[in-house]
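All protein chains of the complex are present and in place, except for one that has been dropped.
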Amino acid sequence: MRFVYNDVAGSSLDRLSALSDGVFAFAMTLLVLDLHVPRVDGIHSEHDLWLALLAIWPRFTTYLMSFMTLGIFWVGQQTQLSFYDRVNRNYTWIQIGFLAVVAIVPFSTALLSEFITYRIALLVYWFNLLLLGSALFFGMAYAIRAGLTKEGMSDQLRTLFARRVLVSQGLYAFGALLCIFNTYWSIGFIILVQLNYLLAPKIPVLRDV
Amino acid sequence: MRFVYNDVAGSSLDRLSALSDGVFAFAMTLLVLDLHVPRVDGIHSEHDLWLALLAIWPRFTTYLMSFMTLGIFWVGQQTQLSFYDRVNRNYTWIQIGFLAVVAIVPFSTALLSEFITYRIALLVYWFNLLLLGSALFFGMAYAIRAGLTKEGMSDQLRTLFARRVLVSQGLYAFGALLCIFNTYWSIGFIILVQLNYLLAPKIPVLRDV
Amino acid sequence: MRFVYNDVAGSSLDRLSALSDGVFAFAMTLLVLDLHVPRVDGIHSEHDLWLALLAIWPRFTTYLMSFMTLGIFWVGQQTQLSFYDRVNRNYTWIQIGFLAVVAIVPFSTALLSEFITYRIALLVYWFNLLLLGSALFFGMAYAIRAGLTKEGMSDQLRTLFARRVLVSQGLYAFGALLCIFNTYWSIGFIILVQLNYLLAPKIPVLRDV
Partner (left out) sequence: MRFVYNDVAGSSLDRLSALSDGVFAFAMTLLVLDLHVPRVDGIHSEHDLWLALLAIWPRFTTYLMSFMTLGIFWVGQQTQLSFYDRVNRNYTWIQIGFLAVVAIVPFSTALLSEFITYRIALLVYWFNLLLLGSALFFGMAYAIRAGLTKEGMSDQLRTLFARRVLVSQGLYAFGALLCIFNTYWSIGFIILVQLNYLLAPKIPVLRDV
């Protein structure tokens, strides 16, 4: 029997999960490096420190937004993986690509919190969200075509992810568009969309997405 | 059968544990970045280096206090998760919120070790402790209501966590109040409370909490 | 019975996997620290920010190249470990050596992206690739000799890894040689080799390697 590397490689679902949990955990924790502690030399009283903390307050907003982003996509990937018995080399590589986009989230978050009023920073952040959704969608599409899903679960997987990703990405794109007016509108809208998903759809039309 | 995303998502107890262990491990290791190695240019003799190391000594105190904090809450979350057979999407999100608070510990620790005599820095640290306890408590309350606990374990879970969290948070709040006099009193008191929990309650009245 | 430490130590396959996933996940995420957010003080308009982002564009190339590098060797190690029932102390140490080389990837990547036109930076990067391949090859050779592989799998393991590592290292070495002309040629060639492996060999002669 001929033995080909690509038929055997990258077939461990457990290790793919473990690597993913590691990348997500570090990306989440790296976000905090963006909350710079105020510099000692400018602070001479409790009042000074209070003002300095107020000044970094906007960064907490982007911290929380990105933690929610990473949480949403971690839950999404975990849910997708729960549909499979096994993975193969190609699927593993789609997920490594997904993780490469996950690992960029701390960068695009830092860019946005440093340049919060700049449309380009917001569009970079949105583009990151778009890549996250696309990688998840593409992973699902491949897994169904390659027959990786558990017995009779392909339709459920497609039902769950197709509408979910399309609707959320539509909303994120609309949020990004709002930067025509103001980047704060975009950030506010994206946070609202995320809170809605996080708290389980409360907006009737999204309940079953 | 209708298949809804939120009924399936976030139901892996194993992956929630793995993500949590990753975030805790990284937060614990990030604490050490706060122990800055003295700068080469000011050091010309063994004596200079000795003085420089003595100068960063207070940072070891906050390092150890935060390591204990993270240890206590890691043990707490692990204990809580040991009561469940499974988790659901909502519980997973409560835990992601908990992890967002865990990931902030290196920030509030750095703030406190940089501004150790400032009450605001101490109150930020205490607020972090309060959020950690609240998230753990809220997770327990939700899990009991949602029936996630193993057969017949709800009462034990409530017994264990309710008093434990309330008493410890009461003690932390008292410790924070001591900053009216001096932040060192607060830090000393909080460390004593943590040591007591860590060594298993030796103070009679707390033994069975 | 005499009990010797070295007969018992380092025999957990699970923990070796978990440590490896941690080191890979962290090394992957550290790569992003190389994408420095532009400094606020030089940026006064959307156009300035756009130019600043274009200026860090080359760093995305090295980011992606190194993410692919780490992905390729993570898949390789995972595939190798899937051939074993158990590991022993010596094999564990070969893998710790492999991880020491993995952990250096963020350094050689940062060196290359900072000095992208310097041949020495490129040769350091190539040397890192060489060490990664050698450690993987040496691990395989040892495991076969020590009889760690699952029943009857030694030949398959050798078939898979021997040609694979030799051919890919040959290609990397050729890529490194191209720096005689220009480091960009080297980087371009190495990325093409990686993309070929990643997308599963499309170049006929490499298909079954």
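Order as written gives the chain letters A, B and C; numbering starts at 1 within each chain.
In this section, contacts are C-beta pairs under 8 Å (C-beta built on N, C-alpha and C of every residue); 3 or more make two chains touch, one makes a residue touch a chain.
Keep in mind that this is a model prediction, so the values were computed, not measured.
Touching the missing chain, out of C:64, C:124 or C:177, is residue C:124. Considering the full assembly, C:100 is the residue among C:51, C:100 or C:195 that touches the omitted chain.
Of the options B:82, B:117 or B:182, the residue whose C-beta touches the omitted chain is B:82.
Along chain C, the points of touch with the absent chain fall at residues 2-6, 8-12, 14-15, 18-19, 21-23, 25-27, 30, 89-90, 92-93, 96, 99-100, 103-104, 106-107, 110-111, 114-115, 118-121, 124.
For chain B, the list of residues touching the undisplayed chain reads 17-18, 21-22, 24-26, 28-29, 31-33, 35, 37-38, 40, 43, 46, 49-50, 53, 64, 67, 71, 74-76, 78-79, 82, 156, 159-160, 164, 198-201, 208-209.
As a convention for this text, only the chains that are shown with their structure count from here on.
Ranked by how close its C-alpha mean sits to the mean of all protein C-alpha atoms, the top chain is A. Centre-to-centre separation of chain A and chain C, using mean CA positions: 25 Å. Separation between the centroids of chain B and chain C, computed from CA atoms only, is 35 Å.
Touching of two or more other chains is recorded for residues 18, 21-22, 25-26 of chain A.
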